[in-house]
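Submitted below is the structure of interest, expressed as structure tokens.
Just one protein chain is left out here, and the rest sit where they should.
Chain IDs A, B and C follow the sequence of writing; residue 1 opens each chain.
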Amino acid sequence: MRVSNWMNIDRRWIFLAMGLAIVVPLLLPMRLPMGVQEPTQGLFDAVDAIDPEKQCLLISSDYTPQTEAENHPMTVALLRHAFARRIPVISVVLYIEAAGLIDAAVKQVMAEFNARATTHADSIIYGRDVAFLGWQPPPIVPILSMGESITGIYPVDFYGTPSDSLPMMARIQDYDDVGIVAALSSSSSPLWYVMFAQTKFGVPVGAGCTAVMAPDFYPYLETGQLSGMMGGMKGAAEYEVLVERNFGITDRARANEGMGSQSIAHVVIMAFVVVGNIAFFATRRKEGQA
Amino acid sequence: MKSKLPLALLILMGIFGITSRFIPHPGAEALNAYLRDTLLRIISAFALILGLGNLILRHWSKIKKKEENYGSSYVLLISLTVTAIIGLFGGTSGEGILPTRIGEFSFDVNTLYDKVMIPLGATMFSLLAFYMASAAYRSFRAKNTLAFLLLASAFIVMLGQVPLGQALWSELPSVSHWIMTVPNTAAKRGIDLGITLGVTATLLKILAGIERSWLGGGS
Amino acid sequence: MRRFGHLLVPLLLCTLWLPAQAQAPPGGVTAKDTPSDDGSSITVAWEPAPGARGYRIERAAAEEAFETVGEAEADQRRFEDTGLPQDVPFRYRVVTLGAGGFEAASPPTAPVMAQPQWFNFDLFGVAFACVAFAGVVVWYIARARRGEKLFLRRIAGLDAVEEAVGRATEMGRAVLYIPGTGYISDIATVASMNILGEVAKKTAEYGTKINVPNRDPVVYTVAREVVKNAHIEAGRPEAHDPNSVHFVVEYALAYAAAVSGIMVREKPATNLFLGYFAAESLILAETGASTGAIQIAGTDQVTQLPFFVVACDYTLMGEELYAASAYLSRDPLMVGALKGQDIGKFLFLLLLVFGSIASLIFGIDAGWLLATTGY
Partner (left out) sequence: MSAEVVWVWVGAFLTLCILSFLYRDNPFYRFGEHLFVGVSNGYFVAFMFHRVIRPVMLEPFWGAVQTAGESGLSWELFNPIAPQNFLLIIPGLVGCLYFTRFIPGTQWMVRIPIGIFMGYYTGLSVPAYFEGTVFPQMRGTLVTQSDFSAAAGSSSIDGIWALVVLLGVLGTLSYFFFSREHKGIWKVGAKTGIVFVMVGFGASFGFTVMARVSLAIGRFLFLLRDWLGVIS
């Protein structure tokens, strides 16, 4: 095949290459070395600085299943981080669509830790170390009301248990008892927490967002309104790396596995661009000679 | 009359729209809340019927004339009717008069949304990953300086996003961040500033009756 | 020990009393109706008291006792008491919170009522800019009305529209016109309707088929009229096919699926994507490119422009789309308005250049000119 024929290859070959680039790494997970960028480190440090005796981590998972690949590993990584340091976790969702996903994530990470636990104190116990309070519409209402009383706006948890009967809720009343709100979102929910919860109650806010949204959030990082951020799947992968490095937790790191697909897909696109250009210049030189 | 009355209403509503941001008085706020939450919401809900009428007639005639692929028109009409009936009579999540549950199998419209529309929509969306590849291959050719700039900055940012880029040159993510925050911001700002002026000028033209395309053009 | 008892008691009292004496209440406490609001808040302001660790703001309705409404940090000078009823008088006082729990309250203010305003002065700059720019545009429209000729530069993407319609005619295939996924109230859609009128006139003259699928039912209604009237204006009302403009579905991704289908099945020679677009832009433009159609796109959604630039032959960027109505119709009034836009951009340029110079060289902050809240 002559180089100039590559000018206009059937685009279905490109689609096939992209498909393989995405599927093969999912089937054969591989790990690539990963550096950690500043916004992710900032969020990790902010969560790490929470005193487990005094405050808790509030995870607000505000995404729909459509951005699961990007946002969901963030929830899992944060849960692992908090459990590893025994920081109590309150989990809420602003959109009902995420509820099933979060329920599964809480159970999965609890199971991971309890499989390793040897004593009762060592285990992660629902109600003592973590509470999934579920969903209360519309989004702005819980954001504001949690400043007054968390159990007030979430009278029962996701499973229908009265939330003030959960032992951990005895000492967690409002945003004063929250070390940081981590809002993981496919929309602007981190900014709602900044606008409504931070300005009024002074609670620190961290963000997890999709790659498309990330540029919109940088200005808030610069002003310090956001303590840190996980941007897209890469941000999630970096957080996984931090949790792994600091606590030696080696459970499945979905974002890192996804980054395998990402890397290869990026390389495939770039390779096609290079091939296209080589063919383009080869053709042009030939036309110049003719 | 035929265009003066609609234009007069448009001007009146345009004034309400423009001034709503500037008047904090509760009376004005109440008026605006009424316009937005009641009047305009109801009006726009009715518009859908216009479109549906056209869609149904179009596919009905395709079936009658047995045009190419007319079988798909059956799929469309049946799925539309069934979903609409389930939704109208079954309520959004099965609270209506029509039962939307057989045993543990429920098929209310919210379920149809989650289980039919979401997979279809998400897959349409995911086609973009493939299309980005084919568009990049076809168009990122260094034909001239501008095309080269487009290609080069895309290349750097793509590389800066993945671990491989960092492995090649540890500063690459910073370079790609710089491109996003400096040249990209400048270009977006410049375009956005012009757009604001265009929007305002167009509104003025509409209010002055110079811009008449919304009336269907003509005189 | 007992001998000193009589000394100890006053001494103790003194140690308790001295810091409290030193702790002055804040001075110059004022309470005023908050300007530019809906009549639900009062702003309390005060001069700092030396050594204060913070302040407590208290409010009293007529004849009633003072109650706490909020606290302020030591460096704060004002506090906004919100959520108040309209036209009810309240008195305020500010209490200094000093070291060791000592407090000192200011005298109460005169009664003040929260009242709504009819104009938001925080947005004075925005209102002024809107009015000033409107004045410039109206001025140039008036000049055009007096018959003054105004120059308009070439816009390649718009010149290409005619060529693209011509190509569809030569090939005997249709022109596919996508008016975007916005509403009729989006200015991009208005601009698109305008271009549709010109395109439909050309297709009517050449006898080329035009296909206009719509996402919004109102846009569909307008587009239908536009195409019909264009045929009448072109003198070819008999060539108008009432089915050429049609509604598809409101959900943008389903719309993208359907339009992709139209592209591969009907293989139009020319695809025009003009209006508001979101993520579906590349789905449409790439599918269109695969059928070999000549493609011209235009949108004011800056985030979608890169995809159109990459996948289409010509792209109208932002304002170029709005300029289309003036450019294609050469209506002097439209051209006048466009000239007004240019003056607006020129003013932006001047403000940016001189504002930056003023700040860098003379240290004058020009940012306040552009403030939108509280000044």
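Just so it is clear, contacts are C-beta pairs under 8 Å (C-beta built on N, C-alpha and C of every residue); 3 or more make two chains touch, one makes a residue touch a chain.
Only a predicted model underlies this, so the values are computations on that prediction, with no experimental measurement involved.
Among the chains on display, the ones the left-out chain touches in the entire complex are A, B, C. Touch with the chain omitted from the figure is made, among C:A24, C:A45, C:A127 or C:M171, by C:A127.
Contact between subunit A and the unshown chain involves residues 12, 15, 18-19, 22-23, 26-27, 65-70, 210-212, 215, 232-234, 252, 258, 261-262, 265-266, 269.
Take subunit C: the residues that touch the chain left off the picture are 123, 125-127, 129-130, 150-153, 155, 183-185, 187, 190, 218, 221-222, 248-251, 253-254, 257-258, 260-261, 264-265, 303, 305-307, 309-310, 317-320, 323, 326-327, 338-339, 341-342, 345-346, 348-349, 351-353, 355-356, 359-360, 363, 365-367, 370-372.
Mapped onto subunit B, the footprint of the missing chain covers residues 2-3, 5-7, 9-18, 20-22, 30, 33-50, 52-53, 55, 69, 72-73, 75-88, 91-92, 103-106, 109, 111-113, 115-130, 132, 136, 146-147, 149-158, 161-162, 176, 178-196, 199-200, 202-203, 206, 214-216.
One rule holds in what follows: only the chains that are shown with their structure count from here on.
Chains B-C form the pair with the most C-beta pairs in contact.
Each chain gets one centre point, the mean of its Cα atoms, and the points for subunit A and subunit C are 30 Å apart. Averaged Cα coordinates give subunit A a centre that lies 26 Å from the centre of subunit B.
Between subunit B and subunit C the centroid-to-centroid distance comes to 18 Å (mean Cα coordinates, whole Å). Among the residues of subunit A, those in touch with two or more other chains are 11. Within subunit C, contacts with two or more other chains are made by residues 290. Residues 11, 14-15, 17-19, 22, 32-35, 37, 65-66, 97, 211, 215, 218, 234, 259, 262-263, 265-270, 272-273, 275-277, 280-281 of subunit A are the ones touching subunit B in the complex. Contacts from subunit B toward subunit A in the complex involve residues 114, 118, 121-122, 125, 129-130, 132-134, 136-138, 140-143, 151, 155, 158-159, 161-164, 166-167, 170, 173, 180-181, 184.
Within the complex formed with subunit C, the subunit B residues making contact are 18, 21-29, 44, 47-52, 54-55, 58, 68-69, 117, 120-121, 124-125, 127-128, 131-132, 134-136, 138-140, 150, 188, 191-195, 197-206, 208, 210-211, 213-218.
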